[in-house]
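A single protein chain has been omitted from the complex, and every remaining protein chain is retained in its original position.
Now for chain A:
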Amino acid sequence: MTGPLVPFREIVLKVHSRCDLACDHCYIYEHADQSWLTRPKAISDEAISWTALRLAEHAKSHALPSVSVILHGGEPLLAGPARLRRICEELTGALDGVAELDLRIHTNGLQLSTRYLDLFSEYNVRVGISLDGDRRANDRHRRFADGRTSHPLVLRAVELLRQERYRHLYLGLLCTIDVANDPIAVYDALTELDPPLIDFLLPHATWDAPPARPDGSPTAYADWILAVFDRWQAQGRTVPVRLFESVLSTLGGGPSLTESLGLAPTDLVVVETDGTLEQVDSLKSAYEGAAATGFDVFTNPFDDVAAHPGVRARQLGLAGVSETCRQCPLVRSCGGGLYTHRYSSGNDFDNTSVYCTDLEALIRGIERRTAASTVSPAVTDPGVLMAERQDLTRILLAEVHQELDGRGGERWDEVWQLAGALEGHADVLDTVYGHPYTHTWLQVTLTALRTGRPEAAPYALQLASYLAAAVVRGGLDLPVRMPYRDGRLRLPTLGELRLAGPGVTGEAQVRPADEGFQVRVDGRAPVHVRTGEESDGWLPVRMLGGAGAPALRLDDLDPYRDCFGAPVRERLAVSEVADFGERLAGAWELLRQAAPEQAEEAADCLTTVTPLVSGEPALGRHGYGALGIALPGSPRALAPALLRGFRRAKLQALVEVTDLYAQDGCWRHPAPWQDEPVAVSELLAGAYERVGLAAFEPAGADQAERALETLGRAAELTSSGQRLVDELWKEAGRG
């Protein structure tokens, strides 16, 4: 098996190997593996120290920002407060300054008392309690060895946790599903306890020991869970339910939130009470010794376990599931189910999950119930797409502020404050933040900040020039101090003032004035600039448009416009601008005749054209609204090229604000326009472009439809991606 080693971020630490309950569904005591019989009851001091040491060295060598340690059993509280204190002390001490430590304990709650909770409060150990629902449901399995109920004791533990002083430690409730229980009674009983999270868990089962299906239904578990889902929805999702949130996350292109679903590689290791290192705990349900690795904390670093073939087998993503799963469009959400649930003695783990029919019905059921809310409205509403783009620019700006972390000094504080103060003038800020090359400046600045380049802070301080441009545009009576470089004072979207010769850097004060602004440098007399007129030293951004074409900035000045992967032109001559405008107007007329709706949308969305030296209209690393265009040939050639550029720009804008697909490149698909198969992103882009250009290039329409058919079966598409494909079918006249 190849690929980089996946570090462990979760450690399940078995602190006690016995339990004070005798649940008949417990995988530790009642399933195939009986290794608990040979383990020491409580973890030893030596095993604790070595675990802390191994974890710290692992976190350090892999530069992990955080690690979770789950204190587990048996019943972990049986280890007693003194041993648990020692564990917390050792782990906290070892991880101090290395990585953030997320400490948790999973308990049946029977022994929970203020003594434990005070200790947990000291070390911020959050507590998850196992409870299978109402008393009837809980009594079905979770009983003492003599058959007594545990329910009142568990409720007492939860009540303790809900007290104000311990509430912050309340992690949630873990409920193992039994379809014989009433799903609504179970859910209501859990929500009555006001948990911060509910975790519904499928009982561990394999093809050798399949789950109970009292009525024989192949979707009994899905039906049960969906009944809870409907209740959860109807009540306004008042409590996070991890299973539901995980499915919703993967349907939207995000990660799975539980190891029981999704294709994410396993990052979990188990330390037993005797210090032996094991694979994921649930494997104990498969066969005797299934979780064993042969390693222990005394002699082996965690990297040894991470390289173990059994662990690697669960880190292969798509390649690690069965052939049937690899062909299934739902595999990104279910991930083939929990590894243990795939086991059969005849075929090992190369099977679908024993819960496959349930997982399919569950995911489809949730998808059907939530389609309206999980699809990004940006897919169908250009106004929302624009709003999300503005949102993205502001987030990038906030990220610059975060990354600077004091590196910008007092000057940055002043500029950042001004940016905040100008929020009340959103219209003028929107024009400047929405300028496509503002996005480029932010990306360049963030890259410089993250790589520690010395020019990063000066890049960031250019924010002042964007704010000055906004102030001038809005005519706000506010002086703005801003830098000039290389003798040029640049006001994005407006133009450039040559103040001095090359190489001269300094600071100027800009203030709005009659039809433009005044600029004052080093106490000299102010210079008045009318922004619309080219004058001595002032080069305005010129506008194209008129004669039916939309008003577009011809930006041949912005220093960040050189982002197209093709050389950009320097300042165009007046005659070239006139020529450019004429051909653009001609092309736009043709566009409006051939594709009126797209022409209208393009006119609303495109703001900026940057002349390139040569080549087709291109996109680069910029925000929505820009096209790089070489001085155009005939309007007839330019019209489809413009439309192609707009389609590409829009899809890029969409992909940057919503997840249309996930795990791009994991699958390869046939593309009707070439021999080599392509990734889903390429297939979607090809179809998107060809559907849009059908009026100019009818031969591409058939290829587009075949691509859309393939996309309809693609596992990578999210709910938003599927909706986009539906929209493309409509646009192609087949929806």
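Everything that follows uses one rule, which is that a residue touches a chain if its C-beta (ideal position, glycine included) is under 8 Å from a C-beta of that chain, and two chains touch if they have at least 3 such contacts; residues count from 1.
The criterion applied here is as follows: contacts and distances are computed from a predicted model.
Novice: Under which of the names "Multiple sugar transport system permease protein", "Amino acid/amide ABC transporter ATP-binding protein 1 (HAAT family)", "Methylmalonyl Co-A mutase-associated GTPase MeaB" or "FxSxx-COOH cyclophane-containing RiPP peptide" is the non-displayed chain listed in UniProt?
Specialist: UniProt protein name of the non-displayed chain: "FxSxx-COOH cyclophane-containing RiPP peptide".
Novice: Specify the residue from the set A:256, A:273 or A:703 that touches the hidden chain.
Specialist: A:256
Novice: Check the options A:130, A:438 or A:531 and report the residue that touches the missing chain.
Specialist: A:130
Novice: Among A:53, A:384, A:476 or A:572, which residue is in touch with the absent chain?
Specialist: Answering carefully, the residue with contact to the hidden chain is A:384.
Novice: Sort through A:148, A:450 or A:636 and give me the one touching the missing partner chain.
Specialist: Touching the chain that is not displayed is residue A:450.
Novice: So one chain is hidden, and I want to know which residue out of A:28, A:379 or A:568 touches that hidden chain in the complete assembly.
Specialist: Residue touching the absent chain, from the options given: A:28.
Novice: Which of A:399, A:414 or A:507 touches the chain that is not shown?
Specialist: Final answer for the missing-chain contact: A:399.
Novice: Contact with the hidden chain only, please: which chain A residues?
Specialist: Against the missing chain, chain A presents residues 9-10, 12, 26-28, 65-66, 68, 70, 72-73, 100, 102, 104, 106, 108, 128, 130, 174, 176, 199, 201-204, 254, 256-260, 264, 267-268, 281-282, 338, 377, 381-384, 386-388, 390-392, 394-399, 402, 416, 419-420, 423, 426-427, 430, 443, 446-447, 450, 604-605, 607, 655-657, 659.
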